[in-house]
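Starting off with a structure, shown below.
Missing here: one protein chain of the complex. Every other protein chain is in place.
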Amino acid sequence: MSRISTIPFGPQHPSFLEPLHLKLNLEEERVVSVELSQGYNHRGMEYAMEKDWKRDAFLSERVCGICSFHHGTTYCQTIEAIAGLQVPERALIIRTIMLELQRITSHTLTLGHIAEAVGYENLFMQFFREREEFMRLANLISGNRVHYSMNWPGGVRRDISPETAKELENKLDEMLPKLQMLDGVVRKDSTWLKRTKGIGVLTKEQATTWAVVGPVARASGIPYDVRLSGNAGYHLEGIRFEPVWREEGDCWARAMVRMDETLQSVDLIRQCLGQLRDGPLVAQFKGHPNGEGFSRNEAPRGELMYWIRAKGESKLDRVKIRTPAFVNIPPLAEMLPGCEFPDVPVIVVSVDPCVCCTDR
Amino acid sequence: MLRSTFKNLFSHPNTKRYPSVPADLPQGNRGRVEWDMKKCIWCMLCQKNCPTGAIKTDKAGKTQSVVRNRCITCGRCVEVCPTQTIFMRQQYSKPAMEPEIHIYGAEMMQWEYRVENLPILNHKKKV
Amino acid sequence: MGDLTLYALAVFLTLTAPLAVGLLMGVDRKLTARMQNRVGPPLLQPFYDLFKLLGKERRLINPSQAYFALGYLLLEGTSLVVLAAQGDLLVVFFLSGAGSLFLVLGAFSARSPFSQMGAQRELLQILAYEPVFFLIIVSIGIQEHSFISRDMSQNLIVTLPLSLIALVAVLVIKLQKSPYDIAHAHTELVSGPLVEYSGPYLATVELARWAEIAVVFGILTLFWNDPEPVAALLGKMVLVFAALFTTLVIDNVTARLTRRRMVTFTLSFGIALVAANIIWNLYLGQGVGI
Amino acid sequence: MQRARSKVPCIDKLNLSAPPLPPLGIMELGGWLLLSLIIVPMIGGAACLGLGRVLRLKAGVIVTSSLTILLGLLLFGYMTWNGLASISMTAAEVAPFSEVMLVADFALMLVFLYSGYKERSALVVLFALAQLIPLTWFEFVLSGDLQEPVIMVDFLGVMMALITSIIGSIICIYAIKYMEHDAHQPRFFAVMLLFLGVMNGAVFSNDLLWFLVFWETTTVCSYLLIRHEGTADAIRSGLRALTYTLGGGVALVFAIILLYHYSGTTLLSQLPLGNAISGLALVPIGLFALAAFTKSAQLPFQKWLLGAMVAPTPVSALLHSSTMVNLGVYLLLRLSPSFSPIPELQYAVGLVGGVSFLATSVLAIGQSSSKKVLAYSTIGNLGLIVLCAAIGTKEAIYAGMLLLLFHAISKALLFMAVGVVKHETGSEDIEPMDGLRDKMPFVTFALFVGVITLLLPPFGMFASKWMISEISANYPLFAFLLAIGFGASVVYYGKWLGRTFSAGPMRARKSAIDQPLSSYFKWTLLALMAGAVGLSFLISQVVAYLIVPYLGPLHIDVLFVSGALGMFPMFALLVVIVVSLTALALLSGSGKAEITDAYTGGEPFVFANSGAYFFSEKTAGKAIILINAIAVLLLISLFLFPAMQEVGLWAI
Partner (left out) sequence: MKSPWILHFDTGSCNGCDLEIWALLTPKYDVERFGMVNKANPKHADILLITGPVTKKCEERLRKLYEQTPEPKLVIACGDCASTGAPFMDCYNHNHGVNNVIPVDVFVPGCACRPEAIIDAVIIGINKWKEKAEAMETNVSHEDKIMPDDSPRSDQ
């Protein structure tokens, strides 16, 4: 007689922020198979984005509230690609600062989220406490906490004033030791390691087969980072970084990659602040884009791509968004079977399947 | 972790005790848009550019209205307004029992608001 | 003390102990918050919760849930009565264990995934802490030559230090603290056995849980005895706070571990501690022989 | 007939003062009661075999069962009324039967030989021969004394007889419905009823040779009942049971012969006290214990009882609660004064019991068949009784007797409830019992009563568990075995019971109620439920009338919770709980509550759950091998110590 229990996870569940439904077939507490169902979050955004390309600078941010700026930036980059716009250097730098700032808030969120999933409430609180500091910085620079609404095809709409830059720099100096303390915990804490090390392993082969991106790929031994080849400000002079990657491919490695990238982002923002020189903020552009364009960026969860076909009017012909979570979610079907039930939220959260951008 | 736990225990909590202390709104916070009605030239640019259709410019009735629950504080209207009629306040708009529409009239001293049957609420039928 | 005073004391203790635990839970939440650098709820928050729940609508999946909840409360209450009347510790233990079984049955009686999952884990917790708890009581019995709590006279904290440590391990599970808050694991099972309880029934279960914890704390207080009543009371209180504080610190510096680890660790660690203590007292130390 | 008063070893040891002699004449009635308790079920059984037609068979079973119950009660009433501690009959009085017994003995051996031959089981043939040859020799050596009390019953015997006669008879009545469609009804009921008589015979026998005959007859009966269904599985299990218990029989034969050799007696009442013998004289005691272990399916002999689960459920109920397995622990309780004063034997026997309790409790967690769970639980509880017998103090025997009594009632109830489920749904697995409360509320309630009376305070079983725990403070080693066992038994019963109670929203329940329960099932279940709960209420009476007459007054009284406020009776707690539960339920009016769905994260979801078993069959298999090895070592030590003592290697 079969000893299979079927347990629902989501769409509303304490460890998932977003509506995602996992139907877990468990034998005892071991996952036998999993059925993933999505689409709870499908609003029809790509269609809505066809309505008016100017509005999309704001609408594209609403694809996702965690890496909104990455979406906005990638959208603008695509339009810029279509229209052949040259973005001023200052705008590039500001974009990069904001991208990295958002990466920090996103990574600390994910790390806190994993901590919550393993039942380490205190660690969760600590991550979110530090995250709030960065949220405040973003608020200070852009005026908003979540959707910065700073982008515009051709550049940015808000400047970083010298005072703000100073404050940002001071704050980063203040935050670095705190982040390093958390880094120590993520690296060494024994109960945390027990719950994350060796859990949910995605081997390099599997990672290649499933073509995962972002920290998930980098934790499985694939040092793939679009920032190296992307078109945001990372190629500018004076900005240097090496992609962070690890071999293990387990939950701990994914957490560790994010932790290291957080520290790296702090460093990158500092580099950018050093490169912040006077100049125009936005390249002026009249008329409507016409033609096809493609652009990508390294969002906190990996490679984000926009492809747009415009037809020289305010309406766009087609907008296609390929989000990182779109490729990162499917491997769950291979990672979850065989694991223990309590590890399910940990694995799922460590992959960080954002539904809102996948469903759009 | 043990060390930081004890440190936390004996240090002052990180909490900002809102509402006992005012909200922590940084300089340049995009709170809510408001109109300084004396300057408006009724060019309708704000209504046209608002990405969410929050603004309704009534040229005949000489009023500007904004649905607070539609505005995403993108600041686009502030940007496009040729006369700087629109400006952004630091204070965010407050929650209420119904979605609020704030109406600014040329003759009014201050904005006043009334709650209206939002057209968007019946939007569903159109789709 | 006269009979009447004793009766009054027993009744008083039975009624106030769960309330005291409620207060302790408030302290617990406050301290946890402070350890997490937060302000935390008011001290009386557990009571606010309780009263709010009492005022809510009654909802059930089926009536047996309510009966089991009541059974849980009554058994834990009876257990507390026996303890307050300074009765037999084994009876206290068995009654309290029966109460936990009723909680499990109540959780099982709702056909709900998380509730049943939680019930199974609750059983596992019982498997983990019950033997240790039992042995702690046996070790007290061996030491004092009696299981009647009235007869306790020594400072057990001196003679049974290892049992005391084992009791903290039991307390971690009973207080639903990580690393062993397996059954109520919020991020996995929402709230485990309690998922399907709501409103007044949840309040009942919560009250029963306070009584259950009161029993553990009650037994904890037996570890401190002093002929001087004031000193005894003070010592007992310090003991309770120290134990609570220890569990809180443990809670805040650990992640939740898995069920297998819980069973193997608690059983082996707890039993080994108690066994070491008994062996030391009976055979190795200058302790009392039987 | 002549009156006689026996010496009960325990009573001797515990210095019980002798009650006054009853007036002449009354004893005769007692003797007849004893004999009829043995013979009536047998005649009833024989009659059943003759009665072909179903209707008359039914009547026959009911009449015999009722008569047996009546006789059992009469015996108890008779002894209590007259204040007798025991009744006995000498060999001279029962002389006509002696020849019958002798014939029966050899007939049995031949039956065994034949079965062994037919089933191609060398082991059975070997065991049969190993009994036949020494016994034949022994019959020549033995010189019987006609004044020996061959039949004797004291209150331990009375309690056993009550269990057998009342619970056994109820099971037989229950079986009428259960075996309704069976092809071999007459044979089945004949053996069932015979079993009752034989069981009574065994507990009444004082002469070990008589005891042996009855003992071996129970083996035959159980063999026949287990293989009743005739499937390959049934035959295999039957043969296994036969092999194991027959092996125990060999031990018993040698035990009797050696006992006669070393102590010069074949009477149970004259078993030597432990502190009076040493060296090889202890070997027969060890052999008795070995025999008892096989009968009570203690480790490492548990396998036959688990296999016996293929038998129809009434058979399981009978074997587990009122006959067969009880015989083993009965023997150990009688034997207790002979080995408990010797620490080595005490620990060896006690550990077998304790390890059995621990191991079966843990193993039961991994079982998905309800009957297997019950079987493990039986072995575990018998293990507790063995532990009590090993400890051997007055309190321990007291606890053991209480345990025996209450376990029999609750276990019969549980088996019968499971039987009803099997009868109605065709399955006895735990998983399909999910939501049983919707389909069979009454049976679920019976299961619930069975489990809580077996497990929880303040019911009868609890009193004895409590007592064992109290005693275990003097035996810390045993306390460790108990600790995990208690925890584990809560787990396996909890998850089973939980499964039956699992129910969806009440509003979906309308159509689910089954056809009404057969009255045979209903009333037998009800009777046992009433018994389990009622006797828990009346536990002080049970102690006063059944146990104190055997053991004498006790120093400690576990029926009362004592505290600073003095004592308050345990069952008062029960009353308080029941009353306040109903009162509160009425007050709060759970009927008013709105019925909702289960929480499934908002998703419309069909929820399937299966229980947790925590370890796989494979792990369990490995564990069993290990545990059996430990048990075998313990058994060896039973004989090793006396042998070493004999040659002077060990001082006891």
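Just so it is clear, A, B, C and D label the chains in written order, and each chain counts residues from 1 on its own.
Just so we're on the same page, a contact is a pair of C-beta atoms (placed from the backbone, for glycine too) under 8 Å apart; a residue touches a chain by one contact, two chains touch by 3 or more.
These numbers come from a predicted model, not from an experiment.
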{"item": "Which displayed chains the unshown chain touches", "value": "A, B, C, D"}
{"item": "Absent chain, residues of chain A that touch it", "value": "11-14, 17-19, 39-45, 47-48, 51, 58-59, 61-66, 68, 109, 112, 124-125, 128-129, 131-132, 135, 144-147, 354, 356, 359"}
{"item": "Residues of chain C in contact with the chain not shown", "value": "29, 33, 36-42, 45, 48-49, 51-52, 55-59, 186, 190-191, 194-199, 202"}
{"item": "Positions on chain B contacted by the hidden chain, ascending", "value": "13-19, 23-24, 32, 51-54, 67-73, 92-100, 115-118, 120-125, 127"}
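The criterion applied here is as follows: only the chains that are shown with their structure count from here on.
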{"item": "Intercentroid distance (Cα basis), chain D paired with chain A, Å", "value": "67"}
{"item": "Mean-CA-position distance for chain D and chain C (Å)", "value": "36"}
{"item": "Computed distance of Cα centres, chain D from chain B, in Å", "value": "80"}
{"item": "Numbers and ranges of chain B residues touching at least 2 other chains", "value": "1, 5, 14"}
{"item": "Residue numbers of chain D (touch at least two other chains)", "value": "600, 605, 607, 609, 611-612, 614"}
{"item": "Contact set on chain C toward chain A in their complex", "value": "32, 35-38, 113-114, 116-117, 178-179, 181, 185-188, 190, 251-259, 261"}
{"item": "Residues of chain B that touch chain A when the two form their complex", "value": "1, 4-5, 14, 24-30, 49, 51, 72-76, 79, 88"}
{"item": "Touching residues on chain A, where the partner in the complex is chain C", "value": "5-8, 13-15, 29, 115-123, 125-126, 129, 189, 191-192, 194-195, 340-345"}
